[in-house]
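Here the complex is missing a single protein chain, while all its other protein chains stay put.
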Amino acid sequence: MKGRFGKFGGRYVSEVLMHALIELEEAFEKFYPTDDFRQELDGLFRDYGGRPTPLYRAKKISELVGCKVYLKREDLLCGGSHKLNNSLGQALLAKRMGKTRLITETAAGQHGISAAMAANVVGLDVEVFMGVKDIERQASNVKRIKLLGAKVTPVETGMGVLKDAVSDTLREWATCTRDTHYLMGSTVGPHPFPEIVATFQSVIGKELKAQIMEMEGRLPDAVVACGSGGSNAVGAFRPFVSERDVRLYFVEGGGERLDADNSAAAFSLGKPGVLHGAAMQIMQDEHGQIKPSKTRAAGLNYPGRGPEISHLCDSGRVKPCHAFDKDVFEAVRVMSEKEGLIPALETAHAIAYVLNNGKEFERDEVVVINYSGRGDKDLETIVRYFYGD
Amino acid sequence: MKGRFGKFGGRYVSEVLMHALIELEEAFEKFYPTDDFRQELDGLFRDYGGRPTPLYRAKKISELVGCKVYLKREDLLCGGSHKLNNSLGQALLAKRMGKTRLITETAAGQHGISAAMAANVVGLDVEVFMGVKDIERQASNVKRIKLLGAKVTPVETGMGVLKDAVSDTLREWATCTRDTHYLMGSTVGPHPFPEIVATFQSVIGKELKAQIMEMEGRLPDAVVACGSGGSNAVGAFRPFVSERDVRLYFVEGGGERLDADNSAAAFSLGKPGVLHGAAMQIMQDEHGQIKPSKTRAAGLNYPGRGPEISHLCDSGRVKPCHAFDKDVFEAVRVMSEKEGLIPALETAHAIAYVLNNGKEFERDEVVVINYSGRGDKDLETIVRYFYGD
Amino acid sequence: MEIEEKFRQLKSRGEGAYMPHVYYGDPNEEFSIELIKTLVENGADMLEFGVPFSDPIADGPTFIAACERALRGGMTPTRCIEGVRKLRKAGVDVPIILTTYYNIPYVMGLEKFTKTVKEAGVQGLIIPDLPIEESDELLRFAEKSNIRVIFQVAPTTSDERLEKIVSAASGFLYVVNVEGVTGARESLLESTVNLLKKVRARTDVPLMAGFGISKGEHAAAMVSNGADGVITGSAVAKIYSKNLKSPEKTLQEIAKFAAEMKQACKERNKSSTS
Partner (left out) sequence: MEIEEKFRQLKSRGEGAYMPHVYYGDPNEEFSIELIKTLVENGADMLEFGVPFSDPIADGPTFIAACERALRGGMTPTRCIEGVRKLRKAGVDVPIILTTYYNIPYVMGLEKFTKTVKEAGVQGLIIPDLPIEESDELLRFAEKSNIRVIFQVAPTTSDERLEKIVSAASGFLYVVNVEGVTGARESLLESTVNLLKKVRARTDVPLMAGFGISKGEHAAAMVSNGADGVITGSAVAKIYSKNLKSPEKTLQEIAKFAAEMKQACKERNKSSTS
């Protein structure tokens, strides 16, 4: 069924949003397959975004882990993370649909930045909803978003974090669907969002597959990605899902330790539920009230897992795992000192998992980490962690 | 004559450094032409650095200026500026020479970062000399450099700025040339540095030329680059110097206004002299004492112009020009809001010049701005300028 | 009393129905019970009984705050259902329409949920984030428990979807008369009238107009233009929110408000499209 991934997905929204979702679904089906759309998007991917991003053989990390480790360098994408793939795609789609304005939400700020960039490139207004707590924690990205001419609207409802920002953006959208597109930032939300986001992000996996074939002459043994909503993971995994010999690892935020008040590990601590328009794996209490997630990585701080990654993990195709904050910071240090790359805290989850689970990877195995973003946005946090104030 | 660019260049260093420069010159001539070296460097450029960087047609800026404006996207290079081209090249060379350690100096911190990255990738120790004033002004880049495992040594001599850091690095080098390579950060210093740096940076111009030929089917009418030492400019200009129909513009830091205490416009305010091992255009008093330069862009805050760009301007091939701080900040705003790109303050000089001199460019002319870096490092400064504290 | 019976009764009296919406447990359970009694005593024909949810995406600021307060006070779906029982015991006999987001029944299990709420005394369900396309399962269990599932229609609902909704409708249809979320608005949209006419042409199911109704004149305009009644959302919560320390002090004002709304629902013939 369209919009369903096993028992996950669907379109759980109020009546006032239905027409917008249907309109979006139709527009996506109409425009995306056209040469015209593809060419414009590919051009922006290449000339604005910097695609293809490289596949880098990380020699020092390989030595440490004891296998061949490659990094798919989404950190080199314009804006510093994989987020632009989706933002450019949706902004272009919104423009084709005749919308004049984008609204979106952001936690780490990475998606807000990419949305603002994409809006400017395509020529749309943009308003970014952001939890007051995230605004505080991600001050420098807030400045970037504003500098890019976007309006930043603080979200004070709930805990003032990402899930509340998503809720508020959905509320806002309900009042302005006629001229406004909701640029969903990850593979979450009601159909067709998860499908649209995954489609735009799957450029990662397509490139990765071609690159590793060229460099190694074969498919990788494993692909590892971090995530919460799952967009970078699904983007990297999609072309490999049908390749049963390729192991897929999804690393979520373990937080401080594995209990619901100190973690964001929804696959370990959550259960299926319905939030923000879709059925998915969610951290929640026994009554179905959503639990706030907790991790030092703002971009993983969402209690839900998008429908597609929920299904991939539920069905056993993807192995869900997690990394704890302290291992994540250690991974930042190792990557910085060994390869000269400061990863985003989100990305460092995937790195930490590989560093700490060398036994899972054999000597001549080829492991690709989807290096989803750079750590500039987290610099303060990282430095404070290592050197104090 | 080798190492000379017209009346500029040369090798004005004390006897204790001569052997190191000769050794370096020989090593460069020996290793650089080999397939082995080129392949390794090209591989790092591509897989680590993200080359080729795109050439982006900036439609909104084009409209504003009234011609076709392209941006050569060095901001997308790993580390956020063109600096890595040179650092990777020299680090590789140092490794081939059997050195175990790199020393270098940095002002904005961009070169320090790229040096630390390159050192890690190639497997060398690295120590970065940085003026105490620059350490203060570029706090976040200092953190990045340290996180990358480099030692940062504060330079308290002189004014505690770039020129003093260069001096101190030369002093340090004199004590340790046997195992240490001085990774000069721009097209300055004694021969062979200007030649080496220009060679590694000219990958910019080579790509640019091929890209514009593909996109426009012809050479550009103008190439515009900012600079102080001149590495990004020379890197972009080199393949066009012999193409007499291509106008070349070099934009230096105008600072607040055109007087020697409030500017870094060495072509307007300086004269030929000898500093840091080479004859070049320098801001100095009537007796030959070097004047500190002043501009809000740390990376342009150097009183000298490298020998090659000094000669290119002196001979009339390149037009030296400048942009004032206030126009530079305005250029940051325009680029951010129109194209979704926050440029480095250095880069914004080139943009400001083009924005403010639309009359120099005719409607169907093709103008390429070498977009040397992204503005993340300057975010605090930029935000404070626009929004106050 | 079943919903259908209530509408029959009102029709025979020539009155429109008035249904206020409250979130149970805000700011505490005792007050909610008093509040509901006051509303019913002063003219509420039905009750939209909200089960607080942590992420009420179809609600506006007033109800978001209400949910937060209720949850902070320890309110749970189980205690809400218990609350319905208490109301029935206390003699509240109007139809109770239980409103909550889909995750609550989803987590409890639809079968258990529908059965339990029916047993507690609920006649209908409003699940604002459950469109017709996703409601097959709930409809199945609701039918088993003889409980109505109330759907919304909006000005943006396509003819095709309206057809589907109308054919699944029972109890009444919730006519959303602004493109927005719950929240008191000062004026009504022309389009609502058109929407009411359009839906009326396709079904005899009662039509309740909701969203943004906070004044008697809004209600009167609705019932005069084809609505079988009106729903007030956050208007009541707005009143007691002004005095959260002693909300009971606002009950008088709320009584007046409810009476005014009910009065307006009776005046369908005196008023005209505003």
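Just a few scattered comments:
Labels A, B and C are assigned to the chains in the order they are written; within every chain, residues are numbered from 1.
Keep this in mind: contacts are C-beta pairs under 8 Å (C-beta built on N, C-alpha and C of every residue); 3 or more make two chains touch, one makes a residue touch a chain.
Not measured: the values here are computed from a predicted model.
The hidden chain, counted over the whole complex, makes contact with B.
Summary of contacts with the chain left out: across B:Ile61, B:Val152, B:Leu170 or B:Ala266, the touching residue is B:Leu170.
Residue positions on chain B in contact with the hidden chain: 10-16, 18-20, 22, 157-158, 163-164, 167, 170-171, 174-178, 271-277, 279, 282, 284, 286-290, in rising order.
Here is the rule we use: only the chains that are shown with their structure count from here on.
For the pair chain A and chain B, there is no chain touching both partners.
Comparing the centres of all chains, each the average of its CA atoms, the largest separation from chain C belongs to B. Computed centre separation for the pair chain A/chain C is 38 angstrom, with centres defined by C-alpha atoms. Once the centre of each chain is set as its mean CA position, chain B and chain C turn out to be 67 Å apart.
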